[in-house]
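The structure appears right after this line, and notes come after that.
All protein chains but one are shown in place.
Chain IDs A, B and C follow the sequence of writing; residue 1 opens each chain.
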Amino acid sequence: ALAADPTKEAAADAAANLPPNVPKWTRSLGSPTASPYGKPSAFEKKAIRNMYPGLKEPMSAYSTSPLQELDGTITPNGLFYERHHAGVPQIDPAEHRLMLHGLVERPLVFTMDEIRQFPCVSPIYFLECSGNPSFLPPYGKTAAEVAGLVSCAQWTGVPLKTLLEHAGLKKEAKWIVAEGADGAAMTRSIPIEKCLDDVLVVYSQNGERLRPEQGYPIRLFVPGFEGNMSIKWLRRLHVTDQPGYTREETGKYTDLMADGRARKFSFVMECKSLITQPSGTHKLTRKGTHEIRGIAWSGHGKITAVDISTDGGNTWKAATLQEPVISKALTAFRFLFDWNGEEQVIMSRAVDETGYVQPTLDQLIEARGKVSFYHNNAIQPWKIATTGEVTNGRV
Amino acid sequence: ALAADPTKEAAADAAANLPPNVPKWTRSLGSPTASPYGKPSAFEKKAIRNMYPGLKEPMSAYSTSPLQELDGTITPNGLFYERHHAGVPQIDPAEHRLMLHGLVERPLVFTMDEIRQFPCVSPIYFLECSGNPSFLPPYGKTAAEVAGLVSCAQWTGVPLKTLLEHAGLKKEAKWIVAEGADGAAMTRSIPIEKCLDDVLVVYSQNGERLRPEQGYPIRLFVPGFEGNMSIKWLRRLHVTDQPGYTREETGKYTDLMADGRARKFSFVMECKSLITQPSGTHKLTRKGTHEIRGIAWSGHGKITAVDISTDGGNTWKAATLQEPVISKALTAFRFLFDWNGEEQVIMSRAVDETGYVQPTLDQLIEARGKVSFYHNNAIQPWKIATTGEVTNGRV
Amino acid sequence: SVIHAQQAHDFKGLGSPAGHEQIAGWNIDVFPDGTGLPDGQGTVALGEKVYKTQCMSCHGVNLEGGLGPKLVGGQGSLASDKPVKTIGSYWPYATTIFDYVRRSMPFQSPQSLSNEDVYSVTAYLLSKNNIVPADTTLDAKSLAAVKMPNRDNFYVDDRPDTKNERCMADCLKK
Partner (left out) sequence: SVIHAQQAHDFKGLGSPAGHEQIAGWNIDVFPDGTGLPDGQGTVALGEKVYKTQCMSCHGVNLEGGLGPKLVGGQGSLASDKPVKTIGSYWPYATTIFDYVRRSMPFQSPQSLSNEDVYSVTAYLLSKNNIVPADTTLDAKSLAAVKMPNRDNFYVDDRPDTKNERCMADCLKK
């Protein structure tokens, strides 16, 4: 019998769906088949993108993928991180063009239908913003706030090399300045060797056409390099013999060192890992064995190992990697540990195929000073309190 | 100057965004960053799920993934195919339970939080309905209509073996009857050897929690076996020493042979391939080289080869497979051919790691008769007309 | 805490014991040998009433189908060019009818029938298919004893059953 007490009533309502009772959804018909495009359960309220902490202006801004809510290595398209400079343009693909000009034999303008007709490939790659995260406090509460400007998908597109051969690359070509069609018309200069290696002109993301937020109808994709170079809403490729020294590779995306000089052309996103479960705002609710889970990646190629410490970095043991390990893509790792209710700090440390070992924040600051801002691939500690609550281990 | 003629006006409007003009979306700000959950471009109207041709009743029905609009091997969650028997239940995960009982030492009831705490894995697997497609005309117009009851995702969940060890499997155990929590409360019997092999209790799909259409909050996943066995909205696992001979493995999902007898327990989805580009309703708009693209898969493991014929099956050549080739997942293939404006019939033929070669429809009918209905993995021909229009090569 | 590679893992806290009452409330599986059939019984006569009030709107006054499938006919047709598969002509076990009706019918209000109603409408369906007499009272024992006409005509999947070759040239001449 339901009491007038709302707490008891809610409990009784909940119990009505528990065994031995047959839940209401088992005693009725559900929603119709063939919704043209599905969406997540309304009960999934936490799996959303959020504006990066502190940002207010929504046109030049970034949003985080909710890494602490996700599993595996594929980021679902609706939760892919964003970094925009003039908001998200809504481009009509029939009227969008890609212009390829400069040091080519045949300067060309392509329609989107034409781009799709070239031979394509469908590799899986991560994409990461170089400012993920900043070196300075405040430090994020969740995995998303700490390093949520990283995502991973299967990209389909034509190798840029194929387009360059089609246009006929002149031998003086050394760089390509790539431009986007949004209101920022952002440009970056890509070395020609990289262009002829694995750079793609992409039109699909996890099977379907690119999302507007990821550059619909086409984007450049520069595997393993800082995300800013993967120009969205790509509209122009200017083959040159000199770099543009555009704003995004001078005023931004250069790394200011302790002596006041700055690194330029710091392209590669170095080897990195992040425990996503348990991570900030999660809570362990029992003593016993738990599985630590996370992601690792390297712009230099494959992850070869991820080690876990559950004692603040004093001892480490190898985690298991999800196969197949893919070059320049996220790799999932797993590690079992026993929690007996004590306070402890857990962290992960990745190694990539070059032998490079993910550094600590102290090591990065030692090498670069405190104001380099970009390329923070530091080991990320999470603290488990005696209550089981997990917070950022960096304060 | 714009004329009063609407055709000219439309053409002028379109030209306004083409070079040398700077498009309007490059001269303005776009939509704000950080939509909590993104969606496809409004210009993508063709990439939708459709009810299987001819079906009207939406509760016991199936919808197709628009394969001819997709690229690569990952199916985006919103376009994953469906097969429902009582519509899609909207289940509150806090009130959903998984009961594991029968021939176990410790019968248990799990919450969804508890299921997530077991060690997990994140493999990529295809899922295919056994009736994909029927053997009989009318034959579908598009790849979706022909074989759109197949999709592929990265699934995350706990191996069923782990749960069975946790409950303590009794030695008399030979089968598990798995039941769903929708209004159909559908049950299938799974052999214990398969359960202890690679069966999973899954909660995530391409990184985010399962979609309601794919079984939120948990489903069974039986890699390589007919999709019906991967019980959605999983709520009960009954460990037994005999199969249930439930309706779905007697009245349905048994294969009626020419002699009137029927195969039961026909679990595996055999090796199959399908050209998705160009396919029915597509059109080649130029003479010259085109890339044939498609997908191949086998419930027995990895695809080892896909051959293409562009002359109606007389000669064949090997296509290129997208690496890494993954066991029991979709594999993408590509093949360049030159179209000189002639009518021709193209098709693909897959081989899997057992050496089995995808059969023709005639070979299947020869072996089974015409009314077996399920497990149609026949080679699919597409006809290219002199106009470049592509239609089903099977009439 | 120190990580012991060989230590048995402790997931003890995961899952609560499933009590008999909980299991009994959820376990509605019925097996061909009668395991799972509840106490109670039903008659063809009562089954006809159940059918007319709760099933006929979808399965037809003569069980000929409509929104729902046809529930009679087809016996002896399976080897013909136009086989008709119904519960009577094709299903191997009568217990499956009980199991299926109890868990999923009526279509829009599943798991609403009493055990007596399920036994009764099962008896009615079997009688309309000439598998049991019209005066049948069906209970766990008699239902498990029913032998369906098509029971012995199933055999375990023996695929692969095609031997296509990976022919590369002159394939249409072979």
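The rule we apply is simple: a contact is a pair of C-beta atoms (placed from the backbone, for glycine too) under 8 Å apart; a residue touches a chain by one contact, two chains touch by 3 or more.
Nothing here was measured: the structure is a model prediction, and the numbers come from that model.
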Shown chains that the omitted chain touches within the full complex: A, B
Touch with the omitted chain, as defined above, among A:L164, A:I192, A:I346 or A:L364: A:L364
Contact with the hidden chain (one of A:N17, A:T33, A:T75 or A:Q117): A:Q117
Of A:R49, A:K194, A:H238 or A:H290, the residue in touch with the unshown chain: A:H238
Which of B:T310, B:S348, B:N376 or B:N392 contacts the chain that the document leaves out: B:T310
Chain not shown, touching residues in chain B: 19-22, 26-29, 286-289, 308, 310-311, 315, 317, 336-340, 342, 344
Sites on chain A contacted by the missing partner chain, in the whole complex: 57, 59-60, 85-86, 99-101, 106-110, 114, 117-118, 166-167, 177, 179, 183-187, 235-236, 238, 240, 242, 244-247, 250-251, 254-256, 258-268, 270, 305, 307, 309, 312-317, 349, 351, 354, 356-360, 363-364, 366-368, 370-371, 375
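Heads up, the rule we're going with is that only the chains that are shown with their structure count from here on.
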Category of the chain touch graph - line, ring, star, complete, other: complete
For chain A paired with chain C, centre-to-centre distance based on mean C-alpha positions, whole Å: 48
Shared-contact residues (touching 2 or more other chains) in chain A: 19, 26-29, 286, 336
For chain C, residues that touch 2 or more chains besides their own: 11, 14, 18, 22-23, 26, 107-108, 110-111
